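Below: the structure, in structure tokens.
Only a single protein chain was left out; the remaining protein chains are all shown in position.
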Amino acid sequence: MEILSPKRRDILLDDQNVQQIITKLKKSFYNSSDFVAKPISWWNGEIAILCFYSSIVKKTDVEKTLYFFKQNIRDTEMYWGESIYTSVLPLDEKQLGQLLCNGETVLVRLKTKEIILFNLPEIATKQTEEPVNEHVLQGSREGLVESFDTNVSLIRKRIRSPRLVVKERTIGAETKTTVYYFYMEDLVDTEALSIVEQRLGKIKVDIIYSIGQIADYLEDSVWSPFPQLLKTERIDRITASILEGKIAVVTDQSTTALIGPSTFFSFYQTPDDFNARVLVSSFYRILRLASFVLAIFLPAFYIAVVSFHFEILPLELSSQIKTDLNNIAYRPILEAFILEMTIELIREASIRLPTAVGQTIGIVGGLVIGDAIVNAGLVSNMMVIVVAFTAIASFVVPSMEMNSTVRFLRFPFMILASLFGFLGIALGAVILLIHLLNLTSLTRPYFSPIIPIAPKEIFKTLFRFPYFKPSRQAESFSPKEDKKL
Amino acid sequence: MNISLTRIQFFSLLFSIFTGFIYIAFQTSVISYGKRASWLMFIAISVLVFLLFIFYEKTYKYFILGKITSFIYVAYWLSHLALLVAYTIYVISTWMMPTTPNYVLLLMLLIPSLYASLSRPETAVNIGGIFSIFILVFIFFMLNASKDFVVGNLFPIRESGMNAWIWGSLHSFTAYANMECYLLLRRFVMKNKKVAGWPLFLFFWGMFLMYFFSIVVVMMYFSLEEFKLISEPILYLLHSQEVTFAKRLDLIFVFIWILISIITMINFILVIRIVRFKKQTKPLYKKIEIIFYHVLIFVVAYFLAIFEVIEMARKYYWISFFIFGVLLPVLIIIWNKVRGRTISDSSN
Partner (left out) sequence: MVGFEGVVGDIKGYYAYPEVVSGNTDVVIIESKGKTPREVRMDAELKVQQSLDFSMLSALLIGEDTAKDGLDKYLDLYYRSPKNSISSLLIIVEGEVKDYLTASKMWGSEVGVYFKRMIESAEQYSIVSSYTIQSAGSVLYSEGMDLALPYVKLHKGEEKRPEVGGVALFSKDKFTGRLIEADQSPYLGILSGKHDENIRLSFLYEGKNPLSIRTLDVKKNWKLDGSNKIDLNYEIELEIDEYSEAGFRHSDLVKKIESFLNKEIEDKMKEIIKILQEEKSDVLGIGRFVREKNYKMYDQEEWQDHFANLDINVNVKTKILRVGLIH
């Protein structure tokens, strides 16, 4: 873009020349309607060109700063152009486009081939609000927003230490998304950090839509049903993880942060645990972990008992179930699938329902499923109870990702149970366990503290002891003397 | 291949290897040969075995397997494992699923074992910790039968003659049949942890208590004559219990038993892996060899799951303790001690 280097020796430009330059500038920015290029007079009769994208610039503050400049600062001082918002750089036309896209206002001094940058962006963003998907009873109500400064300020105000480091990276050839990550300098797991940096560096795509793409690159095993990086919007969760030596990766395109390396049990912790009483929260934590087992195994167990091992049921229960099942035309597995699919459809639909209609559809769904489908003889009462119970148990997980994992994992178990009964469930359970034991999150064991076995850590996972101190995740599969905080 | 074990992992591996397949079966052999004083015999034998443990603790440095001995042991372990797997299949198809064909049951056992054996060794080390706890559930429910116990069945002890003492004691050794695994795994325990003395004592007598409890309970519940008929006393005891929430309690316990068996099998294969893959061979060769072992076990176990074979195995099982658990290791230890080689010397 050789527009801004006029060939004439006479540097004092007259109006027409400036207009020519401006037209060519606008053309090079494709005549975008929010692109503004204006001539203003600088001191000593100099003409400078002010360029900015009017949609992402805080015009009033730029005006003030310009005024300030014009009144007070002279060319002759050394750092005359440097202040909080401004800096002076030599003119480089190739960078102009990127600078403008970042929300900076550029004042081009054709005479000295310098540009003055006014870094006063006003990028549209929303206020901090409580994350919709992660509710707690007590605790902070702040969540991430789609803005770098705000996010970093939210975290810095909770960790007021210079050892909290923020690093940035730009990814995506077209979108030039900023990806930034936080960690504590002396606490962080250095190997994991280097892996994160390595993997971020390997991302060579044009477009970054959302944090899910980055998660794909950062995860160890993309095909596993279990999420290996904890996704959260809550600030308190992010700060707690950082202080345990984990790394939080955020973009300014979505409000979700990725935290790694994470363990399976960290998906089952909520900030509520630490705000509530010791005994109460220990009980609820154990309940939550039990809900994992329940949500995966209950439908499979029911199908196995009803199809193969009905001898287990006590007499009174079995006569009741027999009466119910006599009226169903097909096997329990089909019955289970029909009902499960219905619940999944309702769940998917309810995410997209407009709030006005939501209540009504909820009632209709409840009536249809609960009452009519049983009366029509399509499914039995017991199956409705089992499926409803499973659904409730699976929503107990504090993390949405793990919720969908658990809901998905029911289906292979149901199929195994309908083929092989208890033996199928045993087989599936062992394979699931082995998979979990093998899984790594940024090369750290995912199922720690069960692998390697550390009984003290297991207690800490299950019970919430008072006077909480953070602890570190195990760094390797073999037992070593890990650093303690 | 090197693994590094904490004491808890070491003991839980040993616990699972010792009690894995045998826990439901050994009571019959001991009691039917030992008659009334079987529980005394078991105590006496356990004391002897404890002394053996202490001896091994002192001399494990000298237990190095050369080529021939590794081959013998791997062959022994594979055939031993095939027999145990056949026994487990037999139990499952008798108690739980009479109509499922044997090869399906074998596949059920072997597929998780294959998956775990192809992963890193730490998986196999840690998987035992979770399910070994289930044996405590067995114990809890055995206590449920307490109102039917006849303590008098344990006495008089003078009734057992010399013959009964000899054979009962020999069969008691089946409970401790996998002694060589102690020697093998001992050197992987982390160096700064103490195993001798109090931890070993606790571990051994804890395991002994579990075994002893099962023998005493079973003796009190059943009369002597019934042992000629029953081959898995614990399961039969649970079969006859009635609890309010489940009618057939033994089904649940066979289910738990399957889990425990799969884990024990994974641990056995781990031991084989440790011995075979000392040098760094290519991962692909390792995988092929492990798959080959599993196929071998599948084929052999399929033909062994018959009543006659199982009964014969029950009669002669104690021999393996003596040959492979005591005789061969002692020989190896003496051989290496005389030559002055310890583990740190050799490249193992």
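Chains here go by letter, A and B, matching the order in which they are written, and residues are numbered from 1 within each.
The rule is simple: contacts are C-beta pairs under 8 Å (C-beta built on N, C-alpha and C of every residue); 3 or more make two chains touch, one makes a residue touch a chain.
Only a predicted model underlies this, so the values are computations on that prediction, with no experimental measurement involved.
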Touch with the omitted chain, as defined above, among A:Glu129, A:Glu185 or A:Glu311: A:Glu311
Option from B:Leu229, B:Val295 or B:Ile323 whose C-beta touches the chain left out: B:Leu229
Where the missing chain touches subunit A, by residue: 310-311, 315-316, 318-319, 322-323, 326
Residues of subunit B in contact with the chain not shown: 94-96, 98, 148, 150, 152-153, 155-156, 158-159, 221-226, 229, 239-242, 247-248, 250
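Keep in mind that, in the parts below, only the chains that are shown with their structure count from here on.
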Centre-to-centre distance between subunit B and subunit A (centres being mean Cα positions), rounded to whole Å: 48
Subunit B - residues contacting subunit A, complex: 3-6, 8-9, 12, 92, 96-97, 100, 104-105, 108, 111-112, 115-116, 119-120, 122-123, 125-127, 129-130, 190, 244-248, 251-252, 254-255, 258-259, 262-263
Residues of subunit A touching subunit B in the complex: 308-309, 311-315, 318, 420-427, 429-431, 433-435, 437-438, 445, 450-453, 455, 477-480
